[in-house]
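Just dropping this structure here.
Apart from one protein chain that is not included, each protein chain of the complex appears where it belongs.
Take a look at subunit A:
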Amino acid sequence: MPPSRIPPSLQPYTSLPAESSLYLLTSVLGASTNWLVVRLLCGALAENNAGSSRRSARGAEDGDIGGLSSHGSGTTGQDEEGEVAVVLVSWMRDWEFWKSESRRAGGLDLARLAQQNRFAFVDGLSSLFLPPAADQISPKTPTSTPAAPTPSAQPLRQSPLPIRPGRSIPPRSPAVPSRHPAPVAPSDQVQHVSPLAAHPANLPAQPKGFYRLTSPYLEHLEQVLSPAIAQVAQLPAGKTAPRKVLLILDAPDLLLAAVDPSSGITASSLAVSLLKLRQQVHATVLAVAADAPLISAATSASSAISSSTPLETAHASFVISQAHLADVVMSLRLLDTGFAADVSGVLRITIGNSEDEGLGEGRRLEEKEVLYFVGGDGGLGFLRGGGWREWLARESKLDPADGIIMPVSRTEGTQ
């Protein structure tokens, strides 16, 4: 599967970000960032896999500045500099979803990449708040990673585990999700992390690359992520440079929203944890929700009338502060004008401050706003324009005479 499934106009943005940069993806209800995350995955992972067509395309695009870019998906010396590895942490979606989506959209075999130590998945959904009894205390442990990759004999979306009837249900007395007392957290971590490290070895199909968060606490997050990052970053055989690790965090804002306020997770402590994690990796991608109710606390002065809840305040402050830190912000929203049959939403790309510092990746990226369409089959198409042109885009279905929107060849890229 060629990496050219990413439309050319998106390619500069989905390739591996420059060193120590932060990409922020924001979504709203109905315009999720999942497809974009998958494209970033593909952009980072497929780069080494599939030849140099892509890189040469970039090289042509960049002109003769091959020596200029010392980092990132540089036009020279990617092979000398080492491969790219990805750690994906998802709080909202399970492994099956990412596996099937990236296979369909980008032709990536994440399970195989995990075998090669180039991909690690950290599951923040399955056991984060769910009482762990059913999965982790029971004797069934070796087969109990429902989100773990299963032997490829099974179809993609199948449940990897039919629960056995007659399995004894362990008593789950104190493991009430909302009552994790803070002091217990460290011991929790120790308990859970070590089975996790040992656990995948029991699965021949998935010996490594699968981790699981069992506690929402930030210390736990760091404890789980550090070995995951170290695992994929280790020196590949025969290479001289360690892998560059791209860390993708899908919906870390859930922690702000759903965790007991007494646990001490605030917007600033989450930001601090992110900074710590960013130090360990090459670049970071954050996917957060930016629905109007969630960020209006920061933006609207009129909210003085209706006082915003702590949830809204924390979320807004987190997202806004990350947006200021970010080198690239890719925000998705729905069409302002309503629905259109061939438009999924609007992608707006804004570039942060790194542009001014010169030599950064940001120099080559330009800000833009495009309409996008994600087909039911995972295909992706782009329309030029945006903003007021949305209306024209809709109209142009019937009146292709309009010259601003390219009438026929306006969907570039895939399928």
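Note that in this section contacts are C-beta pairs under 8 Å (C-beta built on N, C-alpha and C of every residue); 3 or more make two chains touch, one makes a residue touch a chain; residues count from 1.
Heads up, the rule we're going with is that contacts and distances are computed from a predicted model.
Undergrad: Name the absent chain by its UniProt protein name; which of "NEDD8-conjugating enzyme UBC12", "DNA replication complex GINS protein PSF2", "Anaphase-promoting complex subunit 5" or "Elongator subunit elp4" is it?
TA: Matching the unshown chain against "NEDD8-conjugating enzyme UBC12", "DNA replication complex GINS protein PSF2", "Anaphase-promoting complex subunit 5" or "Elongator subunit elp4" yields "Elongator subunit elp4".
Undergrad: Among A:226, A:268 or A:309, choose the residue that contacts the chain missing from this document, as touch is defined above.
TA: Residue touching the absent chain, from the options given: A:309.
Undergrad: Extract the touching residues of subunit A with respect to the undisplayed chain.
TA: Within subunit A, the residues touching the omitted chain are 29-36, 92-94, 96-97, 101, 125-131, 134, 146-147, 154-155, 157-159, 161-167, 169, 172, 176-179, 254, 257-261, 289, 291-294, 296-297, 308-309, 311-312, 315, 334, 338-345, 373-376, 378, 394-395, 397-399.
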